[in-house]
Each structure stands twice: as structure tokens, then as C-alpha cells.
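All protein chains of the complex are present and in place, except for one that has been dropped.
Moving on, here comes subunit A:
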């Protein structure tokens, strides 16, 4: 028997207060008719979207969350089980429970959460990611927001003043805001693997965003916008991602459905117009959604709002029929506005074989403005079920539950409707294994490939690059894995929402400054919550501004999920990496403390596209090549909000990301592109007079395959060169008077700085260039597959390849460590390459400020400076007065450890890095010691004797203070050479040219003497040293025996 319900309690409730002073409502209720939030209107808030959370196979379907989005801008999460329970109650003949107001009518546990960040204006759409761990919403404010579950601790789950029960069990918070649409966002859709999101808007465009965790945690300066598709001439009202990943479908008021290619964004595969020629798109100034949908295998596409032969129909296009001659679903009396396919396969009988009359079929539901909905078998011309006049107003959206048995719908009338089918009505849902096999078979047919065997697990990297979100046979398996992981993550969550251990993070992850400030403001260590009135009143400070009080508030404990907007004004907004468990968001260094990259200051900043661009000293001085004068206003790469490419990630990698959200160990396959190939690229070679600027711009006429490169001296164009392909990187060396130009066909051209003359045949590298850096005569190329090459420029030689210059390979190898999350790029930082002469090796400062030296004999990079030790006393303190910057390394600055340290420290301010090595109570010295040890080793690696002596002295001083005898003895023995000698090993009497024993005797022992408890150590070494000839390497065995006896 079909169960159904339209629960009264499921609505976006406006506060329901019964204050009798109606005459005073003028002021207090909905002044100026602003939003519906305060209106105690008799009609409910219209619901514009509904979506049921996808669940792992085998999970309890009733535990799924149902998200509703309403005109009030809010998104609420309900428990599907509560709706089903309501349906059963209706079926049993019980009337609705009467309650005085809506809020108290909500059954316990039915309302799980209200998303904490509402849209300004209506929320038009809400969609779950395929793994059910993330929500995307789009609203009239032109934004798309991504939401994840956060820990409930310390956060207000219920919006203030909503009148809802205050004991909601979950907190969902916004983790990212995607800005780019100019107007209302009407529909969104996650890509099959969940790494990308498409959104469409009344601004006639479709935007594609990278929303995987990696892009979220990468620099905030890299825009998540992958592509903006502008091919519609009307509002775009529905968007659907092809499950095979090849197409993105969108439907618009311009009476067309467009199939966009996902391997070349912007290219249109097909434009379907015939069925929509007479479609009506609005009535009485009211328009409606056109939420089209693909079948789960991608074999069919059902569009909305077609009007033919005086019937409102939904056309079903078959991929096998090249999207021609659609079947039509006829029957609705008004435009069809929403189509949703059940993700399940059904059969007439519960058991195989699934053929003949028992063959498998999909189900699709249509919602219409005729206030009704229909459920169809995909290949039938008559509906299975028709539910007429379900609502009092238009249907807006539909969604199926993961088990394929429940269908929910929502309406402008503000209510939601659930219908639940029995297997003998809709069909038996086939087991997941059968469904997987069937989907795989169908998808393989679609892609034209042979039925894939299980052994093949992905595309070759080059293919991956070409095909962004392409379905691969392994993707299904990975999706399955994703779901398993999810099931594990969800299971404990549901139980322990309330009593989850209060995670350390709130304070622990704050920067030291912040936590100190916070604890200082709360002398008792008491949590400043809304209830601790006295502490808040005492702790807040006041100043004056314009004659008014200015109150400095008390920061509350609970951290904020920070916004990682695409266009955050400061450019370095903090962000968190949302995890499926979302234990607690990370509060990072406060934005105020981070130094701004101000336009007037000469500094290296990363453009939105990530292109390394040196900002010019002043705006006034930045003049452009005449060719682009007209374009001047937006030509500066530093200010152009260019479309950034986020790399097209491989499906396998992406799924792995999602699968291992909690423990991200999987490495991405590729480094991000050097810059967006479509953007104009500007490189300021020299700021001082005469200034030199290089500018590459794709040719406007031919667009993508042809780039013009200009060099301007003091704003005057000196030469122009044309290049095949799009320029993705520019680097220049004044010393050698050459320009290197990397193009998207993985080639690097060497041109003359003076004239633009081609000096060398293009180097075709293994992969596209991710980055290039120059240090005098050396030039480093880093490819996207994280291999590096360092070339040296020479005058043409007899065996050289070039006409004007000869290249010599100085070093090559792999730098795959850069693929680790957060290493390569960081907000506001560009990497720096230097050649370390003493070591004759490349030194790379990555975007996060860490310095690495390549050790060829070890086939590894050595990390010499990092930001892990910000709790150390010796970690450089950044007081804001000195402009310490990675950029300092760019100049002819000596490659001193001190400089690297400062760069790392400065970078640490900019990133959200939290001190990894923290001082535990009672162990304050540990981070400092760790840091000093690291510094000593780094000084050795850099062959810097002065630094070594300095840091070793400090290390010994700290060890002495701590009375750490074991480590002192280890250092002492190493300098004395005693154990080595006694064991017959080779021992060097000097380190970096310093006499070890002299160092021990003259510098270190006097330090150790300061701690009386280490008297034994001092006397043992003093005696041992006294018995040794100072400058000679060999030492008598008896001596160190004595020493060792005395020590032990």
C-alpha cells in the first residue's frame, strides 16, 4: 500500500509568537517588508528545493536527512524516518497531532538541524554531494554555499529568534562560499565524483567550480571557478551532470537545452531546441525552475517544460539515438518543472533472471506546475502513478530516497509531501551488485568501449588531463568505497551526536597569540559563553570613536568555520578543510595579524590564477604595452579576477580524496597549472627604471591556439613575438638576457630579452610546466608531474643545440613531495628557486615557506626551514614592522639559514598552519629543543660554520638548562670523537672547518658548567680533553674509557 503524508510540521516556520499587542506590529514585525523571517504570515514560507541524502548501500534508509530550502533563505535538515513515521500514522488513520504552534508540533528528533548560514534572500536549491557528507545551496544572493557537519560543541544550533526548539542534535556550517554569479543562483549539481559543482543562474551563465577538499584547502587566492559557460541567452534554470562525466546539461529560458562538453569547457556538444520552441517560460511575472536530469547510467536525459501539440510534456532523449526524436512524457496540465530519477534499478519480480517481462528498469518522477507529480517507468508512455493536486500550489522540486522507495516533493505552498511505495507497486529494487554490473555495462556501451574488465583501474594520466570528470570503470568501485567509508563515518555520528568527546581543537588549534589573548581575557580560564555575563562584562574593553563608545568584545571559544570565498576582499581568508566527520573547524591565525599584500608595496603576490607576478611598485608606474592600452583597466594580472583553472583531477584521485577525507594520505597526481591559460599573463621583469614588463595574451581572433607576447620597456612596446599554444608561464633572466616561455603543449621556448629572437629549439618536456624560477644563470623548470630540471645558460658551444644560447642540464629529478597538500601553494606566496653555490644544488622555497635543498646523492630533498616550530623561543617573531618576505630570497640575499627561517615564519603568518609541535604543559622546552636541533642540522646541510656554531651553542645552552645529560653526552662524544675512535670508526676532527674539540672545550663546556648538576659531565670531558693533544685526530682508547666510566 502506498503510504503518503504531507506533514504540517515540516515547514520553514516563521516565528510563531502570540503577543497580543497586534497594533504594535508595525515596528517590530517585518519592517519594510524586508524578509519573511519575522512575518507571522498565515501562509507558509515557500519551499523551493528538497533533496534526500544519499546513503551507503545497506544503511538504514530512515536515517537519511532530507534537506529543504525555502524563500526565507534557510536550509533545514529533517529525518526521513520522521516523515515515514508520519506517513504510517496517516495510514493508520490517526489524525495529525494538534499543537498550539508549529514549532512545538515538530515530532522529537524530526528536525535535525538548521544550516547556520542562511542565504540573503531566498534559498533556491539544495543538493547533497554523492557521498552525503556535503551540501551545496544556491540562493538569490548570487552565492553558492557549501556546508558540512560541524561539532555541536559551543555553537548555537538554532538561529536566534527562530522560535524553533533549541535542542537540535546537529550543527551544519558553511565551509565555503562560491561567488561568481551576478544574480540569483537557481540550480546546482555535483559532478558524479563530487569534486566539481555546476551552478546556474538568472545571469544566463553556468559556473563550474572545483569543490574537492584539496582545492578547498589550497590557497584562497586560487579561485575555485573552473569555467564560466556563457552560451545561453536567457536565465539558466536547471543544470544536470551526466553520470558518465562527459556532458553537463543545462536548460534555460532561451528555450534550449545545452549539452556542454566537460573535456573542453565552453564547447557545446549539442543544443536541443526543437522541443522547446513553443515553451512558456513565465506567467504573470512568475517563472519557474527547469530541473532536468540524467538517468543513473547516463543513457537518457529528461528535460522539462516542453510544450508540443498543446500538451505540456517532458522529453526523454536517448543518448543512443544521438539525442534526437525524444520520447515524451505526456499528461501534466502545466509545465513540468522538475525531473528526478531514482538511483535504483527495479524489476517486476524479486529474483533473477532479469529479462523478458522481468527486465530491469529505471523510475523517474516529474513534478509540475499543475500541483501534481507523476512517476514513470523510463520506457513507458504511461505513468505508474499519478498524484494530482498534491499541493495547493506549484511543485518546485523532487527527490528520491537512496533505497528507491520514497519520493519527496516540495511546493510553493510551503509544504513537503512524501510518498512511499511497496516493492509490488513500483518494483523490487535489485541488489547493489546487480545494479553495479548493469550500470557498468550500460556506461561501457555509452562510452563506446568494450565491457571493461575489473583489472583496468583508470586512465593514463594524459587521458585524465583530457577528460575532466569522465566516468571510468573504476569510478564505480571507488564510489562504492566512498560509500563504505561514509557508512562508517555516519554510524557513530548518529549515535553520539551529543556526547562526542569535546575535541581539543577549539583552543589548541588557535595560534598562540590568539589563545594567549583569549586566556588573558578570561583570567579564570572560564569559558566565555553567553551565560558568563560577568566575565564578558569585565573582559570587554571600551574606547571612543566619533563620540560613541567602541566596545572590543570578548572572543568566544567556539571557532568559526571560516569562509573561503572565491572573491574574499582580503584575498587571504582563512579556511578549514571540511572533513566528513568535521570534528571541529580550525581557527587559524587571525586575519588581522596577517600582513596584507597592499598594492603600493613591492611584494610577490599570487594572482587569482596563481601566476607568479611581481606587483609593481605603484599603480602610477605600471604602464602597459601600447597594444593593450585600451584594455589597460583590467590588464594588470594582479587585479584581473581571471578564471582560474583548478587542475582537472583524475577521477581516481578525487574519489580517493573523498574516500579518505579524514585521513588524506593520497597524493594528487599533478601540480596545479602555472596559470590559467586563458588569462592574460603579465610578468614584471624589473620595477626600477627602465621598467620591463612582459605580457602574454591569447590572440583575440583565434583565441586558444595562438599567443602574442610583448615586451615593454617603460611602457613602450619593444618587441612582439607570436607563439603557438597558450602561454602558461613566463620567466626571465636579465643576467642572461633571455626569456623563457612555457606553453600549454608542454614546451618551453627560449627567447632573447632584447629582441624576442628565438634562441633555442623549444624544449618539449614530459609534462606541462607548473612553475619556472630563475637564479642568475640557472633556471629551474617544475613540471606538473612534479619533476624538476635545472638548466644553466651558456654561450653557444660547439655541441650546443641552440643558435643563440646553449643549455646545460645541471640537475634533474623528482620533487613529488610538492604534491603533498599545502606544500606547493599557499595564500599570497610564490615559490622561490635559488642555486646554492656551496652545495652546488638547487634550493627551493615552496609556497608554504618551507625551504628544501636537493641532495643528489640521497635522491631526496632536505627540508631546512619550516614553520612547525612556532612555539620555539628561537622561531622568528614577526612584529609587522619588518617586511620579511619570501621575496627577500629573490634578491641577491645570501642563502643564510636565518633568512630561510624568517621566510618560513612569515609564510606561517599567512597560512592557516598551526604549530605542529606544541609545548605541552611541563614540557615547554621540547619545541625549542627540536627547533634548535633542526637548525644545527640545517646549518650543516648549508655548510654554514657560523650558523652551526651559533645554533649549537644555543642548543647546548638549552640542554644545560634542562639538564638533559643524555643528549649533551651524545653531542660531547661526537665532538670528542671518543666513541668513534674506540669502535675503530673513522672520525673527522673538524666540522665545516671548525675544530671539534676546540669547539667543545672553548665554547660548549663553559656553557655546561653553568648548571651545577652537570658537574660530572663537565669534569669528564675536561679530563678527556686535557689528556688529548688538541689538534690531532687520534685519541687514545684509555682516555675515552676513563671518560665513559666517569660519565656512567
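List of remarks:
By definition in this document, contacts are C-beta pairs under 8 Å (C-beta built on N, C-alpha and C of every residue); 3 or more make two chains touch, one makes a residue touch a chain; residues count from 1.
FYI, contacts and distances are computed from a predicted model.
Candidate names were "DNA-directed RNA polymerase III subunit RPC6", "Anti-silencing function protein 1", "UDP-arabinopyranose mutase" or "Glucosylceramidase", and the UniProt protein name of the unshown chain is "Anti-silencing function protein 1".
Only one residue from A:550, A:754 or A:808 touches the chain missing from this view: A:550. Within the set A:183, A:436 or A:1009, the residue that contacts the chain not displayed is A:183. Of the listed residues A:12, A:149 or A:237, the one in contact with the hidden chain in the full complex is A:237. The chain that is not drawn here is touched, among residues A:262, A:412, A:743 or A:870, by A:412.
Looking at subunit A, the residues touching the absent chain are 15, 17, 19-21, 23-24, 26-35, 37-38, 46, 48, 71, 73, 116-122, 124, 140-143, 145, 156, 159-163, 174, 177, 179, 181-184, 186, 202-203, 235, 237, 285-289, 337, 393-394, 396, 412, 528-531, 533, 536-537, 540, 545-546, 548-560, 562-563, 565, 567-570, 573-574, 587, 590-592.
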